[in-house]
Every structure is written in C-alpha cells, then in structure tokens.
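Below: one structure in structure tokens.
With one protein chain withheld, the remaining protein chains of the complex are depicted in position.
For chain A:
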Amino acid sequence: MEQIKITGLSFSYPNTNGTGLSDMNLSVQKGDFILLFGRSGCGKSTFLKQLKPVIAPFGKRKGSIEFCGRDITSLSHREQSTAIGFVSQNPDNQIVTDKVWHELAFGLESLGCDSKTIRLRVAEMASFFGIQDWFYKPVTELSGGQRQILNLASVMVMQPQVLLLDEPTSQLDPIATANFVQMLRKINEELDVTILISEHHLEEVLPVCSRVLFMDGGRLVLDTKPREIGREMNRINSDMAAALPDCVKIFTAFCSGESPVNVKEAKQWLEATVRPQAEPETKPEQKQPLPDGAPAVTLSDVWFRYDKKERDIVKGVSLQIRQGTVYSIVGGNGVGKSTLLSLIGGVYAPYRGKVKLFGQDLFKIKPEERYRDLFGYLPQEPQNLFRRKTVRLDLEELAARISPDRESAEAQIKNVSEFFHLEPLLARHPFDLSGGEQQCAAMAKVMLTNPRILLLDEPTKGIDSVFKQKLSQWLKALKAQGKTIVLVSHDLDFCADCSDVCALMFNGEIIAENTVRQFFTGNRFYTTPLNRIVRDIFPNCLTYEEVIPLCRENLIRG
C-alpha cells in the first residue's frame, strides 16, 4: 500500500545558507525501511522534516506530499502527532522531563489521554523495549544510548505509522548504535511501522533496511536496494562511495552483482574469490618495537577519581607517548578514556602518580605557558570552545591574546584557516556550522595556540566520511610537522587509518598497547570491520587501500 507519495517536491530557505531540495519524487510503501544518506548538508534533515509539517523549517515549498492519499499539510497537529513520529540527532535535547516515566507519558498527556490509557500504553512500550527497570529513574542516570532508546520509546507510545529519524545514532558509541538499530528493526518487522532514517555510518543500518536513497545537493540521486547500492554508486561515480561499508566496497571493486551487506557474507564471497596469502610477511604474534623518540607525554602510575567517596576512574595507568606520533586510546563506554585524556590535559589532577610533558611535571608548568605553545585540547563537544558571533571573530580574539602584534595574529589566522579550509566559513556563526565544520573550526582554534601536543576527544563523532578522510589527512600532516597527537575514539577504522600506536582501555586500566598493526591484527573482535572480513586471508590488512591490491594479485581467475 502506498503510504507517502512525493511529487516534484522543491524547497528553498528564505536565506541562502542551507541547501534546499529540488524536484524530489518518491513513493513510500507501508512497511518500508528506508535508509537515506549523503554528505552533511545535502538536505537529508530538510527532507525528513518536510514529512512532519509542524517542525518543518520556514521556506518556500513546491510540489506535493500525500500521506495516505491526503495532502500532508491538511493533517491537523493532532493527526500528525500520532501518525508521524520524529527522532532527531541529539539524545539530550529531545528529553523534556526529569523522569523516565514522565518522558514516556509526555506525548500521551499532550493528546489528552486519560490515566488508564496512558498507563497501558506506557507499560506496553516499556515492556516492548525492555526498559521497565529504568522506569523510575531520573533521566540523568541513563547513558547516551539509553537516552536515545528512551526518545524512541516515547515517540512509539503514540503509535505512529511512520517513524522519521534524523541521524539518530551520530552521538552514540558502536555498541549503543547496534542496539538502537536492532530496536528499529524490531519496530519495523513486528509492528509494521514504516521507517525513514538518515545516517552517516551505514554499517549497522544497511543490513536491516529495505531501500537505500542517496541524496546529493538537495536532489534524490539514487533509489535502490541495499545489495545494489555499491554498484549504483560506482555507476554514478560519486566520491561518497567511500562512505559505504567495507563489505560493500571490497565486493564492488571486483564484481557488479548483488553485494554482501555484512561481514559474514563478505567473508564467504572473498574466500571463494581470492587465494589466501600463503606466507604472511610478518606474523601477528611478532612484537614490533614501539616507535622511539623523545617522550612527549609520560604518565607514571596515575590514579584518579572525581570525588573521594566515588570509585576510581583511572587506576594506575603508566604510559609513554613519543614525540611525533599519533597515539589512540580505544575502549568501550565509560572505561575512563576521556578522563584519562583530560588528566593529560591538566583539566584534573591525579591524586596519585605523575603526568610529565617533555620531562617536566605538568603542574609545575605555569598555566600561562601550559596553554600556549605546549598543548591543545579538543573537547568532545567542540561547540564549547566558541565564544564569538563569527568564526573569524572567535579566532581573532584568541590570536590577539597569543600573538605579540596584529600582523602576526593575522598571519596566524590566515595560516590555520588555509590549513583547515576555513575561508568560506569565517563569516558564519559557529553554531550554524555542521558537525564536521564545527570540528574544523575548533581544530583551527586549538592550533592557533601552536601546541606541540594535540589532545582530541572523539574527533569523528557526528561527522561524515568525507570530513573523516580530511581529518585523517590533517592529522598525518600535523604529525609530519612533529606534533604529538593523542586521541580517544570509538571509531576503529579511523584509529587504524591514522595512528601509530593504539591502546585498549578497560575498567580504568590500559590493558594492551601496541603498534597499530600489531594491535588490531592481534584482536579478534576489537578490530576494524575490514580486518574481520579479510583476517583469514590477509591477516595483516587493516584498511581498504591495503586490501585491494592484494586481492587483485591473488584473484582466483584473472
């Protein structure tokens, strides 16, 4: 049954800032699970919001959207609220009340349901999502992933027929993402709810969706099946093909049929297609020496907790980070990665143990010197760094404080904005930028202080694959300039791509530390998706770029 019919939809913003939509045609069947992707700013959010007029942005709209045969703008607020659910990016911003039960009841209260109905529907949903244990909790006690599930549940209590999700997992870690996507699959399969979801990371959603749409510059470019997206992306020759999961990419490099969508299928296909490498050049067990050089950061037996009465967050960590290397700290949620980073950054002081930078005790360095020429720290939410109305003013303020005179300040700003391609963004408000652009502006700001050590907390959170590649190139360029970079991330692909040394943190301790290749090839689960696909054939490969030539050499039939 056709549920949504879009004909000739165009949309333009009153100011020219955002990309609009042009001439979109789409027919959505009941029960479809549609994945929408494209670079940030391609109009995904704008499009999704058009399907829910109460929250649609102001602007000029042409063409028509029909919902179950009726023009969507003729739906009353009440009808829209129940029929069409919307979940957006930031889990925290969507939560309105302080208790889980109240949040679940919020929508039904708005509709004016009586207590008995609300009680039943809330109970139903809480059981469906398996969240009855949280019921009386204040929302502050939930993790990011749990909050997003709560948002989903509090939309589902209104029993929508269509669910719109705007990058719902961009702020979540991989485990929470997988959980969330499984919930969506359950909603789609068991309740027959139509789902439209926009995403940057396709790995999780691609295997469960039934259609994939690719958008570019406000246009709908592709509308295809998940198993055909690789081939189609190759056909139109888009650079966004890099965003596809490795299992699709590796397949489409050689074949053009229906591609595998998960690791298992990709592995089976690869084993049938490629001869295993007879002798791996270096065995994974072989311990490679860590890169040497002068130590930039030294931690010796560092212990930390936020309060005397609380538990230890960092437990006796000792490590050495060499100058001119990229050091990645990976690990699950809440194991103390970010805390460790802020200890290196001098935000908190350990209660036992020492942090040394270039052989000098961190807390013996005067604060004025500490945050100039020594290290820069990029927090998880780059927004927190911005102080002024435009990116330029923001950079100028900091440069004025750091540089001796106007000219050198100007030169500094010019330098960083060239390096990070900031020129087109300088006149804009930092809060109006997309996630990736904000990350660039924040990096530029931090680099103004000319740090020798750069600390990055989750630099790839909420940014698309094109920005991710840029970021990785920049880090490599900075490394070449002799900077030391310490980063904390969930993004194993990214870590594998740009770091020299990787460390796994668990429960406040560093469990393993090794050069990046040894680290990932030695792990069975905690490794890049690509390594999981090829590990039995080319055990030493971590990235797509390495695998392709090897596959080419070893193809069973040329």
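Note that a residue touches a chain if its C-beta (ideal position, glycine included) is under 8 Å from a C-beta of that chain, and two chains touch if they have at least 3 such contacts; residues count from 1.
One rule holds in what follows: contacts and distances are computed from a predicted model.
Visitor: Suppose you had to identify the omitted chain by its UniProt name; would it be "Sulfate transport system permease protein CysW", "Ring-1,2-phenylacetyl-CoA epoxidase subunit PaaB", "Energy-coupling factor transporter transmembrane protein EcfT" or "NADH-quinone oxidoreductase subunit K"?
Guide: "Energy-coupling factor transporter transmembrane protein EcfT"
Visitor: Give the residue, chosen from A:Gln3, A:Gln50 or A:Ser88, that touches the chain omitted from the document.
Guide: From the options A:Gln3, A:Gln50 or A:Ser88, the contact with the absent chain belongs to A:Ser88.
Visitor: Which of these touches the unseen chain: A:Ile175, A:Val347, A:Ala477 or A:Ile511?
Guide: Checking the options A:Ile175, A:Val347, A:Ala477 or A:Ile511, the one contacting the hidden chain is A:Val347.
Visitor: Decide which residue listed in A:Ile65, A:Leu108, A:Val162 or A:Met233 touches the omitted chain of the complex.
Guide: A:Leu108
Visitor: In the complete complex, the non-displayed chain touches which residues of chain A?
Guide: On the chain A side, contact with the omitted chain comes from 52, 54-55, 77-78, 81-82, 85-86, 88-90, 92-99, 101-102, 105-115, 118-119, 122-123, 126-127, 132, 135-136, 138-140, 151, 154-155, 158, 342, 345-347, 367-368, 370-372, 375-377, 379, 381, 383-387, 398, 401, 431, 445-446, 449, 455.
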